[in-house]
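One protein chain is absent from this view; the other protein chains keep their places.
Here the chain labels run A, B, C and D in written order, and each chain numbers its own residues starting at 1.
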Amino acid sequence: MSTNDDKAKADALTDTGKQPEQDKPEKGNGASGSILFFFLVGLIASLLVGWVVFPELLYSKKKQPIDFNHALHVDMVDEGCESCHFFREDGSFSGVPELAQCIECHEEAQTDHPEEIKFVTQYVEKYREVPWLVYSRQPNCVFFSHAAHVRLAEMDCVTCHGPIGESTHSRIYEENRITGLSRDIWGRNIAGIKRNSWDRMKMDDCAECHAEAATKTASEGEAPIEGFFNNIIRIAFPGSLSGRKSSVQTQNEACFVCHK
Amino acid sequence: MDDALFPKGVKRCPLPEFLMKLGPVVALLIWGVVAMLMCWIKGLNQTNMNDAYGFAAWIWADLTVIALGGGAFFTGFLRYLIGKEKLKNIINFAVLIGFICYSSALLILAIDIGQPLRGWFIFWHANVHSMLTEVAFCLTCYFGVLTIEYLPLVLENRQIDRVPFFHNLTHHMHEVMPLFAATGAFLSFFHQGSLGGVAGVLFGRPFAFREGLFIWPWTFFLFTWSAAAYGPCFTIMLAKITEKVTGKRLIKDDVYDLLAKIAGWMMATYIVAKIIDTWYWATVTAPARGMTFMQFYSNNPLYGIWILILEIVIGGVIPAAILLTRKGRNTPFALMTAVVLGVIGVCVNRWVMVLQTLAVPVLPFEGWPMYYPSWQEVATTLLPVAYGIILVAFSYRYLPVFPQEAELNPIVSEPAAPPAPAPDTDAEPADAELSPAQA
Amino acid sequence: MKMDRRSFLSFLIGGAAGTTLSPLPWKLTDDLAIWSQNWPWTPVPAGGEVTFVETTCMLCPGGCGVTVRKVGDRAVKIEGTPGHPVNDGGICILGLSGLQLLYGPTRVPAPLRRAGGRGENHWEKISWDDALALVVEKLAALRENRLSHTLACISGTDGGTVGRLMERFLTAYGSPNFIRTPSMRDAYEMTLHLMQGVQASAGFDVENADFILSFGSGILEGWGSPVRMFRAHSAWKEKGVKVVQIEPRLSNTAAKSDKWLPVNPGTEAVLALGLAHVILKESLHRKEFVDFYASGLDRWKNEVISKWTPEQVEAVTGIDKSTTVALARSFARADHPLALCGRGKGSTPGSIGEFMAVHALNALVGNINRKGGVWAVPGPDYIRWPEVEMDATAAAGMQQPRIDGAGTEKYIFARHLLHRVPEMVTAADPSLVQALFILEANPYYTLSDSALLKKAWDKIPFIVSFSSFMDETAQNADLILPNHMYLERYEDVSYAEGFNKPYIGLAKPVIHPQFSTMHAGDVILRLAKALGDPVQKAFPWEDYEGCLDDTFGDALETLRETGYRVEADFAPGSGYPVFETASGRFEFIPEEIRDAGMQAMVQPQGEEPAFPLILIPFDSQRLANGYIGDPPFVIKTVPDTVLKGDALFVEVHPETAKAIGLSEGRAALLATPKGQARVRVHLFEGIMPGLVGIPTGLGHQAYDGYLAGKGVNANALMGPVEDGASGLNAAWGIRAKLSRV
Amino acid sequence: MFPFNFEWIWDMSHLVFMGGLWFALTILGLGMAYCIIKAVIDTAQGKGGGHH
Partner (left out) sequence: MKHEQAKKYGMVIDLDKCTGCGACMVACMAENNVPFKEDETNKLDSITWMRVYQLTNGKPFPDTDICYLPRPCMHCEGDHGHSPCVSVCPATATDYSMDTGIVSQIYTRCFGCRYCMAACPYHARYFNWWDPVWPNGMEKYLNPNVSPRMRGVVEKCSFCYHRYQLAKDRAFMEGRRELEEEEYQTACTQACPAGAIVFGDLNNKTHRVHQIVQPDPAHAGRPKNPKAFRLLERLGTNPKVYYLSSREWVRRSGDHYLPHEGPGGGH
């Protein structure tokens, strides 16, 4: 290594070393102002990126293959949702109808609605299943029993699915580019805030409802005074005194209740 | 060249020579990084671990570096809470070693888990009954403490220290350092112990299982104790090696002597406890499960009774005996022998608690599975060594790690240097604010 | 305002603070974790409606009823059919893995014509029309040249419609060379024919037997219909039925038996005769049967009494004479004692002398066609097609002797002698086989003496495989006309090995054919059609389903519904049935075979000094060794004391190994007069010193990477040993040498 | 882990363990905050720079 180089570097280093002292005079007169300004610029910019730009980038938007009118169909069938989304004898739930089911009514187009004609020509005639994008599709690790919720607990479809039956158009399906899951799982709100029971469908949301149900069950058997105090504890410490003890680890519901 | 960055009053070799000497270490580092990336990208099939050896070289390395890094918390404990002021001269180095050990441990853990992207579940979905949760929490927190303890040393770099903010920050951090040290000691007592608990609670593994106190098996306390005993040995060993490499005396003998003496006492008491524990296990705990002592040490190609002798006698009794005698402590060769044997002893102990625990067949119709690490495991285990050497080298070069260095190695040729105090005095170094002791 | 370093730093700090307060890092952390939980390369099985299809398993001759669980149009699991007469809900390891064969990489996707040299595995996909035209062209030419008899077919099936269609095709075409793959069935059929005068297969009323004497039969290794045998075994355990296993190696059957008699290999028949000696000497035999329904006892008795005293038996078999006496007594005193033979799974026929000796034991205790005994089960009677009208060419062809010599003077009782084919083909020039069909069989793998087989193979100019899978035979064929796999096709299963009642199972298409395959029955019909009259005339059916309809008539509908038909109340005679021998009685020494019949022992090939040890193959339920090779799941269950990496372990007694200087796991060279192979050694206390046990079913060259190249094919080291009396292959082992490498 | 997590239970182990953890973290956080704030104030008052 040449001495020149060494010298240059040493100089540079010395310069660097001196800098703080050179900067010192700036302090106290406008320097702190500019520091504050740039701090705020950085803060606001990153907040915008995080809250606005990032969610836009995170989700891809996809259109359903057919713009389906739920409201129209619900009006025309007798048994509400279960007319098309029915239970099989073995207790399994059929979910999104297969083409064969649709064909029962739509072997030929019944109207001249362009979406129906598209459906008939592109799918029915070619006997091709419609690649519906399922808003409520849970990841594969989730076991969800419609029978337990709808038949046993007599819950409404709306509780989890929202008023999709009233929709006249299929909304845009948003898919998380990283996880491949529907945005409905995390919820529309990027902060995870929800107003309705169906706004979010993460594990915590299942757990919340299950805890409520369990608490209800537990409190039913309590004497009035006991129940009063227990309820105070329950409000103070959500999830406590729920009465469910099936899981040794969480004293909540055991993992296999909802996982497979 | 880069002398503006050197601590005051010390001499360092030219930069090219420094970098060149680090060359091989950097090569080792790169090898380790390649192996690490392979493990992350291709998965743990790159290792020789298997279903019988869910824990292997890495977990051993983890347990070992944390035990060896125990010098940091114990020296800190002695310095800040017991008030052994003399140890301020080695505390910086102890903290540096601790920082390296703990960051390495975390890195190895991040490689060791099958799903690194979900590693944070241990914090978010913690099972507080698991010893591993306790380990992870305390480890992470204590690593934070070590970072806080190491930070002032970095900020005391001659150039950084010129920045008023950093200078002030250093000052105030020294002010509250006992608080941090206390927190660190508290955390350490727990996680060192919970690492012992990791094996001790396995009631399905009669080799490791121990009874204990409340939720903690005896291994919990033995691990804390042994870390306190052997950690300082490691600090002394590395300090001595650093002295050898730099060709300078960096710490005064009385500091070594004090630390070695304390380590000796810790080791002696530990080894007595360990012998009692082993005895009780061999005569009560294991037979209650139908197993005899020799069942754990026979019918296999590796684990004989020798390993117990190596751990307890050669790695425990002998070094403890050396360290307890003044002569032993003050004879450089004896001291070095003792600390090296001690380090070997604790390494063997951690190996046994991880690997032999898994090797001993528990189902009566199974045999001893044997294991040797794959090169990827070796490389990733050596990665922290390389990284540690590099960090020590840079820290030594640019940071005032050894407060006594300038005093012990006066620069005579440069008149510009501050006047060197007489080597035989116990006076404080001239620029005292560089030492944490001042705080 | 100037952006200096300090401002930039504060900009960064502001940015970091803002980012921390935004969802970005947190959501990313969470999403990355969720990504790792749903890696796109980890498959997500689709859901759908669950349905069940009941069909019949065709992976072995067991004839089990299986129920396939489907989700949507995918078959997801095979389970045993509850209430099925053969297996009643149970299922074996191979049957369970059927879907891996269905969807697996071993399937032949379309008709393939060989593109490179034979066995090089280069193929060209061709259309079905082209493929069939190719065959027709060859066959027409042969027929034209009056060489119709040089067409041969090796078939794994002969009783059902497909086997019979093939046989009929050969007949109409003019070839007698329809050859069924060998098994103990050949020996049992011949035994029943000689001793009882019937054309029937042997059925065993194992459920009702109360003493089982097994001469090396792998009751728990896959002998008979495996699941049925397992169920019977469990029932024996519950009822306290005694099982005695006679074989030189501690097989699973031996381990589970009440008594294991390690007999010197190949001397099982001697022990049988020794037992007969004791029974006769002590008059323990069932006189109401022997006196009224049997003939030739005196002559046989003289022979047995003079030749096979317990002392003599001990000298030959190594079984202590007191053991023989005690065993004979407890066997004869049981109410329903049953003696079984056919080694291992019964994939090699065995010597007729041995089968007759064991069968005679059953006769001595009167256990023929009786509860808990051996039943003569008549062959299927439902195929009543009109006689083939042969033209002159066909008639001339049919007059030619069979290539395997079966039915000729020397082998008058034999029906199929596949093991002779390689020798015959090699011997004559030009080859006696000009065209070879292979249906549901894998002779290239299963025939012993691979070196000779390969020579013969090279001499056959045109080889057509009908296999659904790329097995060794298909891989070494010229043309593959892939059959639908058994879960994709209709086919009647006319037989369940060892089952004691006439039985028909129906295989049904569980799912649509996955590839461009064609039912072998349809291929035969189309070939016949293309060859024109007179061959065409013999096949008055539009397609195979039409043939099935025609064959079963109305019965097909019920068969479709239930999946099987069984004569539940079948009994071969209310008392003892009439025997159809010349004497009308059970023959202890059939006239036709009297001298040869007493030749109980067959010597293994090879000479002592060069080959000091004896190699015996052993079967395992976890190693399929017939037409089907182990699917991935099954090979996964093979212990590491049998296969490690690609290395095969042979079992050797520790003493024997020590003498050679071998220790556990050591590599060794195993040589026999027929070949040699590198193996590793597994020391096993359960094998008789001086023996080497080799597992069968490994050493495949074809199929997929899960099976190919693993271990050694035991057949390659063995050679056929012709039984002098019957011509059947009676090899049970071969002399061998094991040396260190 | 926080009390709103699915796995949380209001029991002694959680209170002691997580309490201890959060306590330690709070000490560290407050300690560092104290240092940084003091340092900012000192710097603003012009203390520090170079030698004193």
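Points worth noting:
In this section, contacts are C-beta pairs under 8 Å (C-beta built on N, C-alpha and C of every residue); 3 or more make two chains touch, one makes a residue touch a chain.
Quick caveat, the model's predicted, so the values are computed rather than measured.
Taking the complete complex into account, the chain left out of view touches A, B, C. Across B:R205, B:K248 or B:K261, the single residue that touches the chain missing here is B:R205. Residue-wise, the contact with the chain that is not shown comes from C:Q100, picked out of C:Q100, C:N369, C:T393 or C:T672. The residue touching the chain not shown here, chosen from B:P24, B:G43 or B:G304, is B:G43.
Which of C:V108, C:L418, C:M688 or C:A702 touches the hidden chain is settled by the complete complex: it is C:M688.
Hidden from this view is one chain, which touches chain A at 87, 89-92, 139-141, 143, 145, 147-148, 151-152, 217, 220, 245-250, 254-257, 259-260. Remark: the residues of chain B touching the chain excluded from display are 43-45, 49-55, 112-116, 118-119, 121-122, 125-127, 129-133, 136, 198, 201-206, 287-292, 295, 357-358, 362-366, 369.
Where chain C meets the missing chain, the touching residues are 36-37, 39, 41-48, 71, 74-80, 87, 89-93, 96-97, 99-100, 102-105, 220, 226-227, 230-231, 233-234, 237, 250, 252, 255-256, 260, 262, 514, 621-622, 632-640, 643-645, 653, 685-689, 704-706.
Going forward, only the chains that are shown with their structure count from here on.
Note on interfaces B-D and A-D: more C-beta pairs are in contact across B-D. Here the CA centre of chain C is 74 Å from the CA centre of chain D. Residues of chain B in contact with two or more other chains: 127, 129, 162-164. Counting only residues that touch two or more partner chains, chain C has 32, 35, 37. Interface residues of chain C facing chain B in the complex, by the touch rule stated above, are 29, 32-33, 35-37. Interface of chain D with chain B (complex): residues 1, 5-7, 13-14, 17-18, 20-21, 24-25, 27-28, 31-32, 34-36, 38-40, 42-43, 46-50. Those residues of chain D that touch chain A in the shared complex are 3-4, 6-10, 44, 46, 49-50.
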